[in-house]
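The complex appears here without one of its protein chains, the remainder shown in place.
Now for chain A:
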Amino acid sequence: MKKLFLLTLMIMTLLFLTACWDRYELEERANILGIAIDYADESTEDFTIPEVSHQKDKFPGNNKKLYKITAQLAVPGKIKLGPEGDSSGGSGETSWVLETVGYTMKDALLNLQQQLAEKLYLGHLQIVIVNSEIAKDGLEDINDFLRRDYEVRRTAWMAITEQKASKVLQTAPPMQTVPALYLSQTLDNAMRFGKLPKGYLGKFWVDLDDMGIDGNLPLIKVIERDRIMVTGVAYFIDDNMVSKMSPIELGGYLAMRERNPGGYTVAVSTDDGGVYLVESLRRDSKINITIEDGKPNAVINVEIEAQIEEETKANDLGLKKLEEVELKVNDLANQVFNEEIKSWQEKGADLLGIGARVRAFHSKYWHQEVETEERWREIYKEMDIQVKVDFKIERTGMDWK
C-alpha cells in the first residue's frame, strides 16, 4: 500500500518536470536577420507614433528625434537550403521587411512587436545598419540596447552607411535568398580576405570603451539596388563618428595593426614607365613607444610580405627591377601611411591604440601626465609618430619576366 502511494506520488511529480516551458515553434518566431536604423524624416514620410511604451508625446527625456527602424524578418519555410533552380522570385519572398518608428531602440521594437503575431527573436540578428547621421550624433543609446539584450550575438556586424539605411537593407542580391545574410557574408568575407578589420559588435564595443583606442566600423554603400560595396571604414571618437577612411587608407591601417592576411593591392610605377600591382600577403607591425623628456614618441615599423600580381607597360622583371619596385612601393607606402597618421592625429582619433600601449607599457608616465582620455587626445595630437614601411616582394607569380 505504501509502495503504491509512493509510486503514484512519483508519477505525479513527473507532471512538474515538463520541459520546454518557454518553447516557441520556429514558425511562431519572427527571426530578425537585419535591422536598419535611420532618423525618421517627419516632413516627408507620414506615420503615426504608436502609443505602446508611452502616452502620446510623453516619452521621457529631451531627445525627441525619432528613429525609423526597418527590420528584415526571415519567412520560415521559404529560405531554401542550397541552390534552387528557379530563382526568379528574388529575395522579396523569403524575407519580410517591416518599418516602424520609435524614440529608442526598444521603443521601436516594442512598436514592431505590437504589429506582429509572432514573438520577435534577435538571436539570429546578423547585421545592424546605421545611418551616418545617427553615428555622428552618437551610438551609445543603440549600443546599450544591443549589449543588454541577451539574444543579440556579439558576432553580429554593425555597419555605417551614408545612404538611407533602410535602402541598404533592402538590396536584393541574386546570390543569396535573404539580403541581410548576404550583407553579413559580404563583410565576413571581406574580413577573411584581409580587406576589413575584425569589426563585429563585440570587438567594436571593446575598442569603444577602452582608454587610448578608438573604434571603427565598416562603411557600406548600395550600387544599383543589388550590390554592396565596402567603401572603407568609419572611425569614431568615443561613440561619435568623426570621419571615414578610403579602402587604400584602410589597407594602411590594417598593416599598422598587424591584421592578417593582407589583402590590399597597390599600384606603383617604375622610372621606365612600367606599372606594377603589388599585393600584400602578410603584415607584421611593431609599435615602439619611447618617452623622451616627458613626451611620448612612437615609431611604427611595418614589414609587409608581398607579391607582384600584374606587370603592364613593361616586360623586363628581374632581380634588379624587383629591387626598384620594392623601393618605389616603400616610398609610396611611407608617404601614404604617414599622411594617414597625420590626418588621424588632426582629428584626435587614436585608431592604432597608441594610448592603450602607453598606458600598458609606460603606466608610470600615464598616471603622472595623462590619466584621462581627454588629456590623452591632446597629447596624441601633438606627439611625433613615424611610420617605416618595409616591403619584401617574395613572389612574382608564374611568369619569369
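Worth a mention:
Note that in this section a residue touches a chain if its C-beta (ideal position, glycine included) is under 8 Å from a C-beta of that chain, and two chains touch if they have at least 3 such contacts; residues count from 1.
The rule is simple: contacts and distances are computed from a predicted model.
Per UniProt, the protein behind the absent chain is "Spore germination protein (Amino acid permease)"; the candidates were "ATP-binding cassette domain-containing protein", "Glycosyl hydrolase family 13 catalytic domain-containing protein", "FIST-like protein" or "Spore germination protein (Amino acid permease)".
Summary of contacts with the chain left out: across A:Glu28, A:Asp41, A:Glu140 or A:Asp209, the touching residue is A:Asp209. When the whole complex is considered, the residue among A:Lys164, A:Lys195, A:Lys244 or A:Arg357 that touches the unshown chain is A:Arg357. Summarising the interface, chain A meets the missing chain with residues 123, 153-155, 198, 202-203, 205-206, 209-211, 353, 356-357, 359-361, 363, 366-367.
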